[in-house]
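Pasting a structure below so you can have a look.
Missing here: one protein chain of the complex. Every other protein chain is in place.
Then we have chain A:
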Amino acid sequence: MNRRNFIKNTGCLAIGFSISGSFIDAPSPMMQELPESIKRHPNINAWLEVLANGQVRIFTGKLELGQGISTAISQVAAEELDLTMENVEIVLADTLRTPDEGYTVGSGSIEQSAMAVRFAAAAARHKLLELAAQQLNVSVDQLTMKEGKISTITGDRSITFNQLLNGKQITDKIQAPVTLKPKENYKLVGKAIPRNDINRMVRGEQFYIQDLRFPGMVYASIVRPPAYEAKLLHLDEKALQKNIPGILKTVVNGSFIGVIAKEEYQAIKAQRWLQKHSKWSAGTQLPAGTDLVTYLKTLPVQTKRDNEKGSMPTDTSSFIKAQYFKPYHMHASIGPSCAVGIYENGRLHVWSHSQGIFPLRESLAKLLQLKIEQIDVTGVPGSGCYGHNGADDAAADVALLAMAYPGKHIRLQWTREEEHAWEPYGSAMIMEVAAVLDSSGKINSWQYDLWSDTHSTRPGGNANNLLAAQYYSTPLKEKQGFSGGGFRNSEPYYSFPNYQVNGHMFKGPLRTSALRSLGAYANVFAIESFMDELAEKAGKDPFTFRLMHLTDERAKAVIRKVQELIADVKQAANTGIGIAFSRYKNSAAYCAVAAQVQVQPKEGTIKVQKMWAAIDAGEVINIDGLINQTEGGMIQSASWTIMEQVRFDAQHISSRDWVSYPIMRFSQIPEVEVAVLNQPNEKAMGAGEAAQGPAAAAIANAVYKVGGKRIRHLPLHKR
């Protein structure tokens, strides 16, 4: 692949043309709300094009992160246009080609991008039928559509999409109401359509950002400081040149150091050499050796009442209380962050696996003092990221190097150590819950306090949050991140007459940002652990206790489903099952999880043997994709819950590889089973984060069942 091809591929010209007459055949009975993305990009050809070979090309501003979004979006498009999956190709986030859909986050890609494409494809369908009706001189209801061809019902005449458009594209605006294909006619949506990209991955075809190769490409590495905010005091560039062959350029700007070399391994050797042979100031000391919970409680906070209902009793002395804790967690992508960049003829082109290439472009423009129009960013899939990892930072690093060394494609591959030690972690959180039961054993009042650092320091159009900006000649002040993420799922979904939720936001010792489900993981862990504790106090079983506090039938249905899944499971010695429930964001997918664990009585070793989930994500687009995401969510959450914790010493992060930050390996992986409650007439919702919280609490509840030990501070396994 080379740049010329990239540009050649983008050279599709859309020629506007208009044909009078409405393409809407029946107004929708309800006021139809168009997806947000369509409001920003209202033209059909922003979302799809008909290619010369008759295929349809779909554009999405979202990136494939391994969540199967390209398949789901293709399914929706193929469905509306009566195409086969083979007739559809998809272009992912690219500032040169696709609509700007912000960040690929919050399980929002189905709700936003897939729905935008659904409306665009439906509008295109009506337009094409309209055109065909004119050409074939029949009415629209005399026509059928199949695999890129429109025919008369009698079958005597037909015309292809291509013949209709004659090389042009449909530039009409998508306007509500758009008649969508009736769901009972669906052939693809809802089905387990296999992902096409797996075929490519299994053959080792070029797929990931790491696989980009350009003629003459050179390789870079970055020399990281020994500590947060350490400043470079001395670097011997000449000695580097003497000791390591192949160095093309050393870029030093303030405390930002990059090396560009002919070969990748030379760049790595240069990095290692400079790490040993450079002098730095001490930087920020980390609070090593102190109990993290105690330490975090000493930090100044900004307190906010996020939610309340009824009135809390003034005397809370009779309340049942518990404190829960979640340590810092890593995204810990298997492939560390990577980026490619080139600056030539006054233009910068960056390839990145960032979740938001449009905001990244804006941030880069500010960092480099370029105009946005001078920068192109192409999204290329990387290793699964599960939130804001080092992707944007690597892109900024490579952009700085590209500016200093123009004319060549530069590839930067972060090392394992860099990713582990410099990525923004999921914040540590403390949750304190207190509640009182009424005489019937129902929760009367519920007091919830959480302590958290920010869950979003995405660049978001600013340069300040990019790691390199902190070390560049004039370090930019760190932007205060959005602290709302800590509140995610902090409000109880159960109906309690009185409750109060307070957040206490601190600025903690480590760099933090968005990790899959943000605060929901810790909040649901706390709430659902506490629900079990209260159930026991009330003398109720965990299922009944939850059901008696719920009014939402869909919530009850997933809980009952999970109850059914485990109904016949026999318990061996030292094993037990725990359950938990949450509705993600209190507004998206419903998920109930059961976990069976085995606890060795002597050593206390915990093994998660099996996990079950029942999930309702509204209308299902790809049932296998939904199951895959839910299985993976449970396993990942089990790993976080059982064993994960970012460690640090006084100087910096000490979790720098897979030995010092272990994650679950095969011998520890539970079996998983997922039941999907499809709701074809409900809104389609993303599900990628729904299992994180309930999985954690279900495991902790199961551990309590087996040994009678309630572990409230994660990880469950202390090393």
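Following the convention adopted for this analysis, a contact is a pair of C-beta atoms (placed from the backbone, for glycine too) under 8 Å apart; a residue touches a chain by one contact, two chains touch by 3 or more; residues count from 1.
To be clear about the criterion, contacts and distances are computed from a predicted model.
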**Asked** Of the options "Aspartyl/glutamyl-tRNA(Asn/Gln) amidotransferase subunit B", "(2Fe-2S)-binding protein", "Tricarballylate utilization 4Fe-4S protein TcuB" or "Sugar ABC transporter permease", which is the UniProt protein name for the chain that has been left out of view?
**Response** "(2Fe-2S)-binding protein"
**Request:** For the chain that's not shown, point to the residue among A:108, A:148 or A:384 touching it.
**Result:** A:384
**Request:** Determine which one of A:335, A:441 or A:707 touches the chain that has been left out.
**Result:** A:335
**Asked** Of the listed residues A:100, A:147, A:236 or A:264, which contacts the missing chain in the full complex?
**Response** A:264
**Message:** From the list A:438, A:657 or A:682, pick the residue that touches the absent chain.
**Reply:** A:657
**Request:** Have a look at A:39, A:146, A:187 or A:213 and name the one touching the chain we're not showing.
**Result:** A:213
**Prompt:** Who touches the missing chain here, A:93, A:559 or A:634?
**Reply:** A:634
**Asked** Hey, which chain A residues sit against the chain that's not shown?
**Response** 65-68, 194-195, 197-199, 201-208, 210-211, 213, 219, 245, 263-265, 268, 332-336, 381-384, 386, 413, 415-416, 624, 628-629, 631-636, 639, 657-659, 663-667, 669-672
